[in-house]
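All protein chains of the complex are present and in place, except for one that has been dropped.
Now for subunit A:
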Amino acid sequence: MAGWDRNQMAARAAEELEDGMYVNLGIGIPTLVANYVGDKDITLQSENGMLGMGPFPFEGEEDPDLINAGKQTITELNRTAYFDSALSFGMIRGGKIAAAILGAMEVAENGDLANWMIPKKLVKGMGGAMDLVAGVKRVIVVMDHTNKAGESKLLKSCTLPLTGTGVVDRIITNLGVLDVVEGGLRIVETADGVTEDDIRAATEATIVN
């Protein structure tokens, strides 16, 4: 069973984006999605207060007043707009952001998402994740299909504290693409060299046709 690597998952996630979309990308594999948007006119939001996020600066051109939501130094574009964090989450909560592409620890077959806290480990906080999943039009999760122990991260119900309930629309894993539908998850696409049976075998959540 082959499947997609991180970059192939990011490239597949980029196919979800359409010309003209305002999009928020999470930390990790979702950040790589920006490398694969090609000619599409996509505006990236950084929830600390920016639309039109540019690439990392060249060495020596870092500006401490210009960072992304991961606190990394970035650059602006000729379309960039800055605003305060209340307005930034106003546009998130107000459904103005077309899509968020996020990592996850667990997704349940009803669309519940857990990606902010592991009990008994150090608690860092949810940041803007709860606002994003509650507010944006479409939530796309990009994550490995199984955890390090080989257990499914697509579950009948989440075991970790939730970030949001019934919020996930689509899941892109190293094995393929699944949608959250009535009654469970539906396989939309399989990764290179992966069969639907492979996905079923690696998935705890109910797979519906």
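Convention: a residue touches a chain if its C-beta (ideal position, glycine included) is under 8 Å from a C-beta of that chain, and two chains touch if they have at least 3 such contacts; residues count from 1.
Everything below uses one rule, namely that contacts and distances are computed from a predicted model.
Trainee: From the names "Quinol oxidase subunit 2", "ABC transporter permease", "Protocatechuate 3,4-dioxygenase alpha chain" or "CoA transferase subunit A", which one matches the UniProt record for the unseen chain?
Mentor: Missing chain, UniProt protein name: "CoA transferase subunit A".
Trainee: Which residue among A:Gln8, A:Thr43, A:Thr73 or A:Thr146 touches the omitted chain?
Mentor: Counting the whole complex, the residue in contact with the absent chain is A:Thr73.
Trainee: For review purposes, identify every residue of subunit A that touches the missing chain, sorted by number.
Mentor: Per the touch rule, subunit A residues meeting the hidden chain are 46-50, 55-59, 61-68, 70-74, 76, 82-86, 88-90, 92-93, 112, 122-131, 134-135, 161-166.
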